[in-house]
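Below: the structure, in structure tokens.
Only a single protein chain was left out; the remaining protein chains are all shown in position.
Presenting subunit A:
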Amino acid sequence: MTVVVLGLLLVGLVSSPGWERVKEYFFSPEAARESWRAVLEAMWLNVRLFVVCEIGILVLGLLIAVARTTRSAWLAPVRVVAVVYTDVVRGIPTILLITMFGFGIPALQLQGITNDRVVWAGVALVVSYSAYVSEVFRAGLESVHPSQVASARALGLSEGRILRHVVVPQAVRRIVPPLLNDFVSLQKDTALVSVLGVLDGVFWATNYANFNFNYTPMVVVALYFVVLTVPLARLTDHLQKRLVERERAGAR
């Protein structure tokens, strides 16, 4: 069934009136041969951005989530800030955040801070994604049953110790699949830094297209992104499955 549908789609594509031109512009073997290595090297920036940003996102996201879930009265102002932060940041398209940070902050000509657009693009990604990830963390923290906190309190543990040893470990186990989903999304969104004219994989491919009137490197970049994200997606599936199995075992 799947094969038939795919076959029909392929036949439709190849027999379309513009196919010859599309083949030349998007699937040119010469252009692919010429560009694959340079695109791969440019992609290295996307990979580095992803790894560094992800660490920042996890730390900031968890801090925001903890701030939002604590009940102590003296943290009330922090809670307000955390709520406003997530609401505002999630409302702004990531591409705008990257543009504002990447062009806006260096334009301020501040002393003592970097004017590197890559750095500011990374900061923008951290700001944007930490707002989403904090909500995932928050859902996890709130899913830990209050009786767990009660028994930890009854043992005389401090609130900080309860978070660290009882609540956060249980929360994180439950949110691994949705977190990885956000990782996959972030991996692709590192492509957005190309709007700053930073030489990442996508910018390189766009440039090539503009100069040579051939879009094949874009297809190459797309393939690289797929190759990067598929392992993460499979890992997500695997962990999700294991979680379901464990919960079933627990319910027996």
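Everything below uses one rule, namely that contacts are C-beta pairs under 8 Å (C-beta built on N, C-alpha and C of every residue); 3 or more make two chains touch, one makes a residue touch a chain; residues count from 1.
By our rule, contacts and distances are computed from a predicted model.
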Name per UniProt, for the chain absent here [options: "Nitrogenase protein alpha chain", "Cytochrome C oxidase subunit IV", "Sulfite reductase" or "Amino acid ABC transporter ATP-binding protein"]: "Amino acid ABC transporter ATP-binding protein"
From the listed residues A:Asn115, A:Ser151 or A:Ser185, report the one that touches the chain absent from this view. A:Ser151
Omitted-chain contact residue, chosen from A:Thr99, A:Gln170 or A:Asn207: A:Gln170
Residue by residue, what part of subunit A touches the chain that was omitted? 147-148, 150-158, 161, 165-166, 169-170, 173, 249-250
